[in-house]
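The complex is shown incomplete by one protein chain, all other protein chains being positioned as in the whole.
Residue numbering begins at 1 within each chain, and the chains themselves are lettered A, B and C in the order written.
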Amino acid sequence: MSHTFIEILRRALDEELERDPAVHLLGEDVAVGGAFGVTNGLARKYGTQRVRNTPISEAAITGVATGAALCGLRPVLEIMFIDFATLALDCLVNQSAKYRYMSGGQLAVPMVVRTQAGAAGGAAAQHSQSLEAWFTHVPGLVVVTPSSPAEAYGLLKSAIRLGDPVLFIEHKRLYAMKETLVENAELPQIGKARVARPGTDVTVIAYSAMVRNALEAADDLSRSGTSVEVIDLRTLVPLDMATIAASVSKTHRVVIAHEAVQSGGVGAEISARIGSELFDELDAPVTRVGCPFSPIPFAPELERALLPGTPNIIRAVRDLSG
Amino acid sequence: MSHTFIEILRRALDEELERDPAVHLLGEDVAVGGAFGVTNGLARKYGTQRVRNTPISEAAITGVATGAALCGLRPVLEIMFIDFATLALDCLVNQSAKYRYMSGGQLAVPMVVRTQAGAAGGAAAQHSQSLEAWFTHVPGLVVVTPSSPAEAYGLLKSAIRLGDPVLFIEHKRLYAMKETLVENAELPQIGKARVARPGTDVTVIAYSAMVRNALEAADDLSRSGTSVEVIDLRTLVPLDMATIAASVSKTHRVVIAHEAVQSGGVGAEISARIGSELFDELDAPVTRVGCPFSPIPFAPELERALLPGTPNIIRAVRDLSG
Amino acid sequence: MAHGPRELGSEVVTVNEPAAPTLSDWKRMYRALWRIRTFEGQVQRLAAAGEVPGFPHLSTGQEAVAVGVCAHLTREDTLFTSHRGHGHTLAKGSDVQATFAEILGRSNGLCRGRGGSMHVVDVANGVLGATGVVGGNLPLAAGAAWAAQAKGKASISVVFFGDGATGAGVFHETVNLAVLWKLPVLFVCENNGYAEFTSREEHSNVKLVSAFATPYGMPAKTIDGNDLLTVHAEAGDAIAGLRRGSGPFLLECITYRMAGHFVGDAQHYRSKEELTAIKQKCPIERLKRHLIDRGVRETELDTIGEEARQEVLQAVARARAAPPPDPSTVLDYVYSAPALSGISG
Partner (left out) sequence: MAHGPRELGSEVVTVNEPAAPTLSDWKRMYRALWRIRTFEGQVQRLAAAGEVPGFPHLSTGQEAVAVGVCAHLTREDTLFTSHRGHGHTLAKGSDVQATFAEILGRSNGLCRGRGGSMHVVDVANGVLGATGVVGGNLPLAAGAAWAAQAKGKASISVVFFGDGATGAGVFHETVNLAVLWKLPVLFVCENNGYAEFTSREEHSNVKLVSAFATPYGMPAKTIDGNDLLTVHAEAGDAIAGLRRGSGPFLLECITYRMAGHFVGDAQHYRSKEELTAIKQKCPIERLKRHLIDRGVRETELDTIGEEARQEVLQAVARARAAPPPDPSTVLDYVYSAPALSGISG
């Protein structure tokens, strides 16, 4: 059966609520479906004690989820836009991420923060950011960035079952994407990337919505005879360097593509690690495709001009292989 | 005359308060000197209207400073530990950094956020972080990281006179450092790195307290015949790639050293840019020295085991040139 | 304190305080209400047609708060608002065409198309901005008030926010600071009973937002925000107090949003009865009935409404005619000097 990204998130949540009574959802409007309808119907099914509306209090609800996680619940918290995770960062960074460590292993924070990121359709500067890099810089956090409905399904379930605080980032451009789920597949292991398309000439490393662009670019480039291998990272922490290394040892050329601001983005870390760990494998500089150093503008013409997409990846691959 | 880092910050603030009536200081306890005594005596001299104590309200005081900056004041805000900047991040990232852009150039936020970072002496997981990388990923912010008292003096004055929101990061390990100030020197330009020590064999790029370690390492290595050039970045945004390129074109070997967690740190961006822009200049992989992926532990023995320092830089340089 | 002439929309309205407004003042305010109502209607229409980027939030039904408060402001007074800020911006006197053009993301928009519906700024008119972060502008407004205080200016700062924003910690932090520093800031809460799709009862045990002022000893009042006469009178008193230096004030205006949370909201969470009841509270209808009671002819009012409508429709047409911003300028305005953007490579 084919599901949209939103439908499949709902199904994963539904199944996890069903499976484990410790799982609880909370967030603004989640009892009435949330801003994007992801949790539609779940409060009716599991009650408003387990699917809880909250006030507009990102700091407190993140703290409440963390405290509940310390005491055996498995909260799944929705932060409506990643831009508002700024309000939850004290707790996420200073408490949730560090609790296991600071307590010398006495406590754990098994919690998932679902949030929605990325630019599309004029959401403008405060509702369009891609801030995942911040969270990859915080030891103790796990960062998951699904690239399609089927990926989201397994990754969300695995994230909920993990014993660590997870930031689960949904790209708004993927919400309407449809995909057929292979039923009863094994759940993915957190920390394993996937080769989304095998190839031999150039490796394109991407995650989240940018995987689609990478696949589009690979399609296009294959017509002109360039074979692109696309890696979908799936999780940014842990970062699966083994899968990256296997690919780079084959292609010797790498493009890293993400929508986030290029400077200080996740691509910097990946590039640095490839440059250091796979120096002798590289036939050309690692190229990054990312957003120029600017806030996201409102006007669609400006948004389009700023955001990296399929053409940027094609150009980067051509420059490398040309 | 020789000044400690703290004394020289006080002098710079004093002179800027004197020079420009728009300059105002605010923060927790700043009217009584602040937690570290930086603002000692300034409230007595300029009054508690211009040197204002605030409640423990990092979000509001950052917002108040931003609003005042929009209206012509030049606020210098103290966030006691960078770990608490997490509480101010919504405003800094969603408002202060973007106001000029979102308003199409109608408004500006000339504001300095002074904050103190880094690990030392068992300050533990929530008072020891080096989070500068986050801020370098936010277009619109300027990030300044002085490495010594004399550097701090000029950079703070230049930051206060700039028309943009600046994060000014003081490392706690530098507070007691003494240095003699060259009087009446020209103020440094924001965005220009400095060659802290010239050399020919390997370039070590550092900033903040790590510059001292790099200089120590260079000293040590010179005795065994390796000539190290040390670059003090001074500002992370803007990043002075020209100075870096000039050095790398000479040495062809690079170590980037910072105290922050290596993964996702500022070194990743610098390494990625060197790998891409100076690929053909490199005789060896760019090496990074940074903190392993862990929160900062409390016990001094653990803290020492975790934190990168002079020996790590020496080892990295040896590995490169050996 | 007497004020000079000021604008509502693009038209100058003289408000003589503390004397009661004249009939002609009320008529001008009636026009201002219609201007906002029409403006929001056009946003809705064009958004439905896919011509408005993003997800605009309409202030339809809440116009009396904007007009009643802003009637007391000068251009020097600073105004901050929320995601639902079109009405406040217009009521303070921003140009209809330039405001609409911004919401369409056009090159002649107030922010040159960078800001959009949730980030309208009009510095020349003292509109220092809307924000998309609930509660985010509260401390900025206090900061603007601090700047006025520090510079010895007589101007004040006003911030509009929703009832949902009181769930945000920064609301409480800001009130504490504003009271402590005696800042000339007017907190105007538009309590429309909802935050997105969730009613106030599910957000807080605190029914009235004005209750939050009590611990601080901050003067506060809860008023009927759909009655322009009340809003005008109470805001006038509060602002007069602020100008005398008596410190911050919280004015809670009970109101109703007649539209969805944003354009496209199906409003399943509201019953038909509720929607019908809200329509009957229309602030424009209420002012109209009042003015008719005071002897104004209905036809005169209808003419004023129609004039306002036409004025807005023409401005909207002009806004739509303008070109989009030039994509090659997308990296402008990030820093004070382009060189500072250097890191972007």
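Basically, a residue touches a chain if its C-beta (ideal position, glycine included) is under 8 Å from a C-beta of that chain, and two chains touch if they have at least 3 such contacts.
Predicted model only: the values in this text are computed from it and were never measured.
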From A:61, A:160 or A:231, the answer for touching the chain not displayed is A:61
In the whole complex, of B:57, B:103 or B:271, the residue touching the missing chain would be B:57
Omitted-chain footprint on subunit B covers residues 28-29, 31-33, 35, 53, 55-60, 83-84, 87, 121-127, 261-263, 292-295, 297-306
Note that subunit C touches the chain not displayed via residues 167-173, 176, 179-180, 202-206, 211-212, 214-217
Interface residues of subunit A toward the undisplayed chain are 24, 49-50, 52, 54-55, 57, 59-73, 75, 90-91, 94-95, 99-108, 136, 139-140, 142, 162-164, 190-191, 236-241, 269, 273, 277
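Keep in mind that, in the parts below, only the chains that are shown with their structure count from here on.
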Sorted by label, the chains bordering both subunit A and subunit B are C
Counting C-beta pairs in contact for A-C and for B-C, the higher total belongs to B-C
Farthest chain from subunit C by C-alpha centroid distance is chain B
Rounded to the nearest Å, the gap between Cα centres of subunit A and subunit C is 36
Separation of the C-alpha centres, subunit B versus subunit C, in whole Å, is 40
Note: subunit C residues in touch with at least two other chains are 111, 113-115, 119, 131-133, 169, 334, 341, 343-345
Multi-chain touching residues of subunit A, meaning two or more other chains, are 59, 83-84, 87, 124-126, 263, 293-295, 297-298
